[in-house]
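Sending over a structure as structure tokens; questions will come in a sec.
In this view, the complex is presented without one of its protein chains, the others remaining in place.
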Amino acid sequence: MNDRIRVLDVSGLQTYAYGHRSLMWWGTLGMILIESTVFALAIGSYFYLRGLSVTWPPHGAPPVLTYGTINTGVLLLSAIPNQWTKHQAERENLRGTRIGLVICLVFGAIFLAIRGFEFGALQTSWNTSAYGSIVWALLLLHTIHLVTDFIDSAVLTVLMFTGPISGRRFVDVSENTLYWWFVVLSWLFIYATIYLAPRMPP
Amino acid sequence: MSTVQLQDKRALEAVWADPPGFMGWLKTVDHKRIARRYFVTALVFFALAGLLALVMRLQLARADNTLVGPDLYNQLFSLHGSAMMFLFAVPIMQAAGIFLVPLMVGTRNIAFARLNAFSYWIYLFGGLLIFVAFVLNIGPEAGWFAYVPLSGPQYSAGKRTDIWAQMITFTEAASLIVAIELVVTAFRLRAPGMLLRRIPLLVWSQVVTSFMVIFAMPAVMLASSFLISDRLVSTQFYNPAEGGDALLWQHLFWFFGHPEVYIIFIPALGMVSEIIATFAARPAFGYLALVLSLAVTGFFAFGLWVHHMFVTGLPPAGMSFFTAASLVISIPTGVQIFCWIATLATGGAIRFTTPLMFVVGFFFIFIIGGLTGVMLASVSLDSQVHDSYFVVAHFHYVLIGGAVFPLFGGFYYWFPKLTGKRLSERAGKWNFWLFFIGFNLTFFPMHILGLEGMTRRVYTYGADTGWTPLNLLATIGSAIIAVSVIVFVVNVILSLRRGAPAGANPWNGTTLEWGTSSPPPSYGFADLIYVGSRQPLKITPLAYVTGLPTRMRTSLATTLADARPDHITPDPNPSIWPLVTALAVTVLFIGSIFTPWALIWGSVPVTIALIGWFWPTEKQARDLQACEVKPEEGRAPRLVEIGP
Amino acid sequence: MHSAINTAGPRAHEIAELMTLFTAVCAVVYLIVIGVLIWALLRKRARARLASEAEREIADRKARHVITWATALTVLILITLGLSDFFVQRSLFTPPKDPLRVLITGHQYWWEIEYDHPDPSQRLRTANELHIPTGKPVELVLTSRDVIHSFWLPSISGKKDLIPGRVNTEVLIADKPGLYTGQCAEFCGLQHAKMRLVLHADSPEDFEKWRQQQLQPGREPATDTERRGRTVFTSTSCVLCHSVQGTDASATVGPDLTHIASRGTIAAGTLPNTPDNLAAWILAPHRMKPGVQMPATPLPPDDLGALTKYLASLQ
Partner (left out) sequence: MSLRCPEVTLAVLLFAALAGCHREERRFSESLPASTPLDSVVQSDIRPGGTPLPHQPDFIYETNAYAVSQGKQLYEWFNCKGCHADGGGAIGPALMDDQWIYGDSPQNLYATIVEGRPNGMPSFGGKIPPQQIWQIVAYVRSLAGQVRKDVDTSRADHLFTRKSEQSMASTEPRASSPPPQPQ
């Protein structure tokens, strides 16, 4: 049969795309779904254990507000350079992206440092009671995300300064800012659970 | 661009082939090779766990038997349950997804292919960890759901339960990764023209399963991490004396546990739909009803976990809500069964091949399991049969009947595509009948044993109980199942060596995976097949999609709703880094069984391995820059007619 | 008797009736569905006619019609089953009127039983064998000292878990006097299989007679061997775990042995209570129940004989 074959030629198509058109965006979204389920269940366990106990926190005061609140402020502030870097990356302005990434790293470092003090100001240890355990678990879970995202951005920054630059690297930077948004938003819930919930009547 | 022509197969083969030899075997990211590896590993674990079950059945064959002591028996049933659920059922269903979803949506490789290789390695290391521990007499000893405080720091000595809990971290991480890959492949890598209503039912079942995995697995990872930290650094999650609660474990575990059994069961529904559609020679009846039923079952599965806890003294009002939810979830499954029967009734000539026989076996067995499930949904009936052999019979009917039978049917159906050889139908029939008879002989008597008061997980029973005859019958039945599995293995080995070569489409199926050769080449589809209907291969002549650069590995990313070509996406090259990262992660996980500091020093090699994995090599960077087309310079696809 | 089907209590009877209703309905549904499936597989004659598109359309519409009816029927059946269960559940969960309260504490591999009573002198401690008067509701107050157990007497009532840190209740009502065995139903460790219990449903008079007899302290040893047995009991390892009212052995780690001889079985229903079983059990409990918490006590034969005689005298 020598009739003609209908063919769709896609050879001229672009090889990368930003935002939800890139596959990496969907992968990051999947990761965010998983981690938000973990956070939701951990916060659920917190309130489950609180429901069982007569006094909450069982012994000692709720965590000191100062460091947690400062950290929340720093975190919300870090959303601005984060969004600016995303903007620069999507306009493929190399210099702007590099500056943005460095600023984000600085914010991340500050946040990590304050987080160290936060652990000290929890007023409880992880092994004294279920309250202490779940509070430490929540803070540790969020810190793990913070640390992974910090190292992730650091590697990306080094690549943007030294490595071979191609369009796809800008896509990676823009995806990384999406993951940072998740770290910020999830912290608001955890902050409310750890710091505000014990101060509110059951 | 000069005249447009079809892809040059030789060039594609050169780019997509894996490096030769053992290093190539370690570095491959080809979803077909990794799926084959998953199948082999999962079936080996299935056989090992089956042997454990045989020893259990021998111990229970007669009253007051002393073949196996209580300690070894506890490890036997704990490992049998854990291996079947975590190391066989979920991974093999996802392996079917890894192999079939890319082929059925008509793309060349699974999304995030290196991640796929990494998922296999940590799954393998998790399985090895638990079986090596069993051989060293430190296997799991508190059952596959390890209720606290028995699995807690005070009543489970040594590192047995820690190793079990860490095995969960391995296997759940692997299945979470595969779940994300399958969702992204099904959403964004479909062949052009494959609208949402043209997606094959198996792909829908895998997508629903993947979303269930994404929302269910975190619960067990959290619960097992809390357990490990309770045992290692004295946190108080489950210590009633310090504010913890024993039921917190049950809530977290069963919030994962019930969706888990649907995660095992729903891919099997996808296989049943495909097999029935092919051998009833018509598209599945009620496509929309089937897809909606899958989604509703998947969603409702998260609302019934408390029916595992009806006897723990929770408030009765709450429990009747879960009774209602457990009854309601049987409706979508019922609708699916009606649709399949309608497909068979209104189809063309029914060909009784081995796959269809396994599907018929599925109907006979699974419906019994579903109906006993309705009984278990009622609080008062459950108070009599909970944790008795009635429940053992129920979940074997729904898991073996509901998942393993369709899986064997799927294996016979897609074996030609996987290996290029046909499995012998005669051996297939033997395999089916032996399995069917052996299964019913083993598990139907257990309904009666359960009602007569025989509880689960007893290593022996008194002669005065009168349970010996039915237990002996069950042991004989389990021997027959073992024979049928041996027949299956022999059939596979002989067919691999001397089986009849299967063409591209031995069963003249209509879905895309039958559009490429068997076994498919390393690049899957030279030219992607344009999908014109729900049965793409039925449109003659086929329209193709070409123009993907052959200098490097590339696939076509398409939009979610109507699969219009969106952009060309490069596929990862083979790399040793997934294996290196998996080894680093294994060291971290096993280290954190013994000391919490392992999380700190263990994460350094993992970070280094991940950086090595992420960092682009020179050749990759050059290829990327050469083939790069910026979004603003991109040209829309053109429909062209090309002559011979 | 030990079965959820032939029952001896109103509660288990109600559940058994519900089970027969569910089984009947499910069996009918199963036969219909499998019947239609076999018909669908084997229908030959219409095969050729369905080739053309038009006939396929008619067949599809008919199938759609049948399926909607089948689904509606399924929903209806589920609602009836759900309601029938709801009524049984409501009757099971109605609190009984002035029940006899018995506190049951689960231990690894035996049941500690204590009859609750406002007057402390009337409180009665025993183990593994539960006596209840027939016809009168008995409310069990269930908790556990170590891991999760589950109290299950199939012929009398459904099971209920004993969870450390929580208190559950279960109601038992026995119609006919008799002996009913039960089993721990939640996996609780090495000897979960042999953590059994025996229920003696006595007529109210027998129960009262039994209660009065159990309230007496341990019988004084009459013969020399029994007296020697008591000294062996209070000078070797028995005294560290067991208690006999009236002697200075008062440890509560193991079961209370004040009236051990009145119990039909020993070691949580594992062995019938005969002197040589008792002796074999004391010498090497791990031979009958490997992993049990009671240690092997290597006593010389004459001490062992005296101890067994003394224990056999504790009616």
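First chain written, first letter: the chains are A, B and C, and each begins at residue 1.
Assume contacts are C-beta pairs under 8 Å (C-beta built on N, C-alpha and C of every residue); 3 or more make two chains touch, one makes a residue touch a chain.
Just so you know, these numbers come straight off a predicted model, no measurement behind them.
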Neighbouring displayed chains - absent chain, whole complex: A, B, C
Touch with the omitted chain, as defined above, among B:G158, B:P469 or B:P541: B:G158
Among C:I32, C:L83 or C:A296, residue touching the chain not depicted: C:A296
Hidden-chain contact residue, picked from the options B:S82, B:T185 or B:Q236: B:Q236
Contacts of subunit A with the absent chain, listed as residue ranges: 127-129
Residues in subunit B touching the chain absent from view: 20-22, 25, 37, 40-41, 71, 128, 132, 135-138, 149, 152-155, 157-159, 230-234, 236, 239-242, 594-595
Contacts of subunit C with the absent chain, listed as residue ranges: 146, 164, 190, 235-237, 239-241, 253, 284, 286-287, 290-293, 295-298
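We take it that only the chains that are shown with their structure count from here on.
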Inter-chain centre distance, subunit A versus subunit B - centres from mean C-alpha coordinates, in Å: 30
Distance between chain centroids, defined by C-alpha means - subunit A, subunit C (Å): 51
Two or more partner chains touched - positions in subunit C: none
For subunit A, residues contacting two or more additional chains: none
Subunit B-facing residues of subunit A, complex: 1-18, 21, 23, 26-27, 30-31, 33-35, 37-38, 41-42, 45, 48-49, 52-53, 58, 126-134, 136-137, 151, 155, 159, 163-164, 166-168
Touching residues (chain side subunit B, partner subunit C) in the complex: 69-71, 74, 142-143, 147, 149-150, 154-155, 240-241, 244-247, 282, 285-286, 289, 311-313, 316, 319-320, 323-324, 327-328, 330-331, 334-335, 337-339, 341-342, 344-350, 360, 363-364, 367-368, 371-372, 374-375, 377-388, 450-453, 455-462, 465
Subunit B residues within the subunit A interface of the complex: 1, 4, 6, 111-112, 176, 179-180, 183-184, 187-189, 192, 214-215, 217-219, 221-222, 226, 229-230, 233-237, 239, 242-245, 248, 251-252, 255, 527, 530, 541-549, 554, 556-557, 559, 565-570, 607, 611, 614-616, 618, 621-622, 624-625, 627-631, 633-644
